[in-house]
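These notes concern the structure reproduced below.
Note that one protein chain of the assembly has been removed; the remaining protein chains are unaltered in position.
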Amino acid sequence: MPGDAILVLEKVCRNFGGLMAVNFASLSVRKGELRALIGPNGAGKTTLLNLITGIHAATAGRILFKGEDITRLTPDRISHKGISRTLQITSLFSGLTVYENIWAAAQSRKRFFNPLARPEAWTDVREKTGRMLELTGLADKAGAVCSELSYGDQRILEMGIALSTDPELLLLDEPTAGLSTQESMALVKRMRAMLRGQTIVLVEHDMGVVMELSDRLTVLHYGEVLAEGTPAEIMANDEVRKVYLGK
Amino acid sequence: MKNGNGKKSVREVMGSEISRRDFIRATTMGAAGLAVGSLSFAPFTYGAGKPIRIGTIQENTVGATVYGYWLTKAARAAVAKLNAEGGIAGRKVELVEYDTKVNPAWASSMYKKLILEDKVDFTMGSVHSGVQMAVFPLAQQFKMPYFGGGAMAAGLTGKDAVAYYSRIHTHARMQAAAGWKWGFDNLGKNWTFLVADYAWGHSLAEEFGSRIRAAGGKTQTILAPQNTSDFVPYLQKVDPGTKVLFTAFLGAPALGVMRQTVELGLHKRLQRYTVICCTDGVGQETVGKESAGAHYLSYYPRHASQVPKELQAYDKAYRKAVGMTDDGKDVSDPKNTATVSHMWTMWTIPYMIKQAVELSGWKDSKKNADFMKAFNTLKVKAGPWAPQGDLMMRANDHQGFHNHYLEVVQPDLSLKVIARVAKEKLMYDAPVDLRSKL
Amino acid sequence: MASNLAVAVLNGIVWGLIMALIALGLNLIFGLLHIINMAHGALYMLGAVFSWYVIELTGNYWLALCVAPLAVGLIGLALERGLLRTIEDKPLVTIICTFGIMLVLQQLALTYFGGTARRIALPIPGRFPLFDLQYPVMRIVIAAISAAVMVALWLFLNRTRYGLWMRAVVQDREMAVALGIPVHKVYMWTFVLGSVLAAFSGVLAAPIVSVDFMMGREILIMAFIIVIVGGMGNLWGSVITAVVISLIHGVGSIFVVPSTATVFSLGFMILVLLVRPQGLFGE
Amino acid sequence: MLPDKWKAAAFPLAFVLVAAVLAAVPFFEDLFYQTFLTEVLVWALFAISFDLIFGYVGLLSFGQALFFGLGGYAVAIPTLKLGMGTGSGLLLSVAVPAAFAAFVGFFSVRLTGIHFVIITIIFALIGSTVGETWTSLTGGADGLVFMPPPLDLGIAQLDLMDIRTTYYLVLAIVAISYLFLRRMVRSPLGKVFVAIRENEERARLIGYDVRRYKLLAFVIAGGLSGLAGGLYTLSLKYASATFLHWSVSGHAVVYAIVGGAGTLVGPVLGAGLIMALEHYLVNLLQATDLVVGAVLVSTLLLAPMGIVGFLRGRRK
Partner (left out) sequence: MLKMSGICCYYGKGQVLHGTTLEVREGELVGLVGRNGVGKTTTLKAVMGMIPARAGSIAFRGEELAGVPAYRVPRRGISYVPQGRHLFPKLTVKENLEIACVAGEIDPAKLEEIYGYFPRVKERLGQKAGTLSGGEQQMVAIGRALIAKPDLVLLDEPTEGLMPLLVQAIAETVQAINRRGTSILLVEQNLKTLKEICHRIYIMEKGAVVYEGTPSEIEAAMDVQERYLSVKV
């Protein structure tokens, strides 16, 4: 589907000392869709996200974002191209308040040289931070140091940070990891509100969440793309069942 | 205001600071008292004038502890003797002491403390060039007379010298003037300088070397870091034709180079020569039997027996006063060797201060300039206060001149004087004229 | 020239072996506890200082060689138990903390031992001829002892249970715990062993270099260089590096001024840090 | 808890109050306290410049002595050898160390953790080795003595041989530097620094070129360390290669840690307290390093956030 594909991976590979973590993976994500990446432990899902965001360099293949080759760019450059992500293990500015966390992300789109600029004067960033706090529902906890938040709130904040960079593509790495079933459901609800219209690649183990949210699924196994399709297609796929159920 | 005699500090008036000051006073006086006790029991009452305070900074904690120990000992003994003899101009003399930590930054801080907090009238002490360089501009800034205790940097009385600093003691240029010719004539014409890659080492190699070369000798210079542990890589570079190996290191490396020279067997084919600064205050038994046969350029014979006849009476009294045996050891600790060649400065300077005060009619800091003028024209005759012999100040550069000695280490590790260089032979053109600056 | 070279090479090896011992202790502690021990030089110095006292009392160098490292080992034990244990997992904090410990130990040595350099007589005074120079037998003996200690350390690490544990903890701490290895005790004994090695090399070097409370400061930097170039955590890389650096230094100083050599070797170290932060022999 | 309005007014009030007290010192105290405070202020500036790179960006630099010493030489050498004025010397004492910091930082910020610590020590060692051996330029360990010419401010000539003038000059420059740093760490730029300290990977992922910001912080810190060295040299009239030795950085480390890293007021407090302690102790016992080392170690173990952190914790 050329034209409206926003992210394209062409035969991307990455090995770690002989282990092929990602093995000629090809993938195409369309604008506006929510694509879930599933697969057993060690299938290479997180590695794939790391390749897209430039944390690891691909050993082979190309990654195109909006038709532009971003394979060799550094993470900060890729962020400025419009890709944002959350991490599997919560990664916040843990000693700072919720407000400061969001602010740090919100101001990242501005170019600034003046070391003496007053943050109060940046009304646009302030408004954006306020908007984000509302959107994440963390406005009443804005002054709290984020290491004191509940884990669920931390996960939401993590997403809030990612969203505050105005991404065109959002990568979510196991947003419900470490949450109970009830908490997961609450998070999914919040996500629906927060992420409306956003193009998303979602790595998730919780099938409930995946089925609830995703438009299409890609199944990874040993670094390779095993199958791709709508949830219904994937459910009916024998190979996938074998991988998951051992049948 | 600038000379430190300004109005009293609020704190002083409030008295919160008194206890600490009293503490210093008590300790210094206690020490002085002890020294007095050992001399005589003659009680003395002082005039109404407030005490004259002499501030000292010495190397007491780091590196050169032994210098601090002995220079302080000499200073205390001198002050005790001065007080026993009636003080200066009828005023009692007090000593205020601080440690330099061999750290110019710390020393300058302590020096300011001496001037501004302890309000001393005169300052003296330290054998460290960096320390003296650091306090040198402060002496000028506060117009505070300062007398070095034996630092060798020629610059201290060189062309950038300041008017409130005087050195009665030798330095690199004078050492060279005193020592090169003798070495050149008696030890050999082919010299190798193995010196610390450090300002002090550079200047010794330069001062000696240029004279040797001018006289037609050959020189080689090997620089090694001052903190070298293993000298073998440098010693192996010594030219095979070398006749004189001149070394200059301080502290542990000074011992190291001495013994490692012998370990490599170099002592058999060349003469060893150095300035006593390397091992002053270090017992020859510590330097080791490897040092037998080495030559030192010194500024006071370590052993009483080596002191020239006409000075022996003064030397005897001086040794008794500072608590030093005939072999240059601490009377209470035979392992503690005195820095014989440096410490006499602290013995003589207080007396010279007294002379200059009397000559200039000094009462307080207002007459510091006159005091300095008087001090720098002093000619001290050999006597109880000048056991090292006649001493002469030169008013141009505030440099003093005194006799030098050449000592050689005997197989029994005593130091034997084999030559004496009279101070007249050490004169060089004054690089500066400070007379107009006072 | 031949004699220069022969002395340079021989001495490079001898001095390299002593340096290797110091660096081994530093590296052992780093490899296991991830502590950059700024106090290591001070422990080396304490070894030499204690040995001086023992020799003063008994006149026996070989006794000092046994006693002084044990005494320093006790200090290491106290430091690990009392101070470092609670902050072991914070590398930057341990650097600052060991820096503070270094200040304290140096000052203590100064207060009680004094600032004057002391000499320890060569326990074996002989020399043997080497071309037109001579070379002290004791240096060869010291090198041999140093090498023997390294062999002993190798045997300890490879032939004993504790050594096995140490090697295991370096590779996979979590699994070591899961197998029942008391990791905290291993840490403690590693720190003690590192301290003992530092002190032991201090005693070994003492008859060559004289004893002085500042003797550890410059050695520390040399040991850092060796550990980094050889690879942090790579013990035998340190040994090779120590000998090679000593050789280069010995041979190189025939040709260049020492400060130039120092600047170049420091520059080389920067290069290693940037290009191969794991060290030349690290993987 | 105080109303926000009061809180906003608290700092300017406190700052003005402290500055006023310090400015009043020469009218009540004798010269000693002026010189002592001059020193404290200079070391405090050195400590906060170190804290910018350590407390705010999270990089432990043991190499700040290099910039401190260079700042000193940047004042001394042009004045002494080129006959330049004190004003340009002070500007150079910021510019030259900042330029060196840019060079050193270019390599150093690629490394993190202990590797960063070590590379900064190495650079400082190179500096002190060159400084100690290039005696014709630097005077080596003996150092250089110079008499600073009066500082020409256009409207007035400041005689730097005068204690009080020097005190006010140092007080003014340190106060301005403090305000500058305070503004900076609260500015968007400062927020990036703190973000990098808290979570470098996250900062990179939201689009910050982490290395560039680290380099920027390193250069600013280097420039200010240099300024501290310049002021120190100016008050002493003496520059020395010993100031370049990496162990001099230890002062800044101790002051910042004891006072509270990651705050600006902490290092200033730390400098004041430790130096006062040293000056007091020096009359009682000689082993001041013993006490400094012990204070450092016990702070790390008992109050890892320093005095300021401890007080804040208590207030909560």
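A, B, C and D are the chain letters, set down in written order, and residue numbers restart from 1 in every chain.
By our rule, contacts are C-beta pairs under 8 Å (C-beta built on N, C-alpha and C of every residue); 3 or more make two chains touch, one makes a residue touch a chain.
Note that this is a predicted model, so its numbers are computed, not measured.
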**Prompt:** What chains on display are touched by the one that is not shown?
**Reply:** A, C
**Request:** Write down which of C:65, C:153 or C:181 is the residue touching the left-out chain.
**Result:** C:181
**Request:** State which residues belonging to chain A touch the missing partner chain.
**Result:** 38, 40-42, 89-90, 147, 149-151, 154, 174, 177-181, 184, 205-208, 211-212, 234-235, 240-241, 244-247
**Complete:** Contacts from chain C to the absent chain lie at residues 161, 164-165, 167-168, 171-172, 174-183
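Everything that follows uses one rule, which is that only the chains that are shown with their structure count from here on.
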**Fill in**
Per mean C-alpha coordinates, the chain lying farthest from chain D is A
**Prompt:** Of all the chains, which has the CA centre nearest the overall CA centre?
**Reply:** D
**Request:** Find the geometric centre of each of chain B and chain C from their Cα atoms only, then give the gap between the two centres in Å, rounded to an integer.
**Result:** 37
**Request:** Express in whole angstrom the distance between the two chain centres, defined as the mean CA positions of chain A and chain D.
**Result:** 42
**Fill in**
The distance between the C-alpha centres of chain A and chain B, rounded to whole Å, is 74
**Fill in**
Multi-partner residues in chain B (2 or more other chains touched) are 61, 197, 223
**Asked** On chain C, where are the residues touching two or more other chains?
**Response** 107, 110, 217, 257, 259, 262
**Prompt:** Which residues of chain D touch chain C in their complex?
**Reply:** 60, 107, 110-111, 113-115, 117-119, 121-123, 125-126, 129-130, 132-133, 247, 250, 253-254, 257, 286-287, 289-290, 292-294, 296-297, 300-301, 304
**Message:** With touch defined as at the start, can you tell me which chain B residues reach chain D in the complex?
**Reply:** 1-2, 4, 6-12, 20, 23-24, 60-61, 98-99, 103-105, 108-110, 112-113, 115-117, 129-130, 133-134, 136-138, 140-141, 153, 155, 160, 162, 197-200, 202, 223, 226
**Request:** Sort out for me which residues of chain D touch chain A in the complex.
**Result:** 180, 183-184, 186-189, 191-192, 194-195, 197-199, 201-210, 220
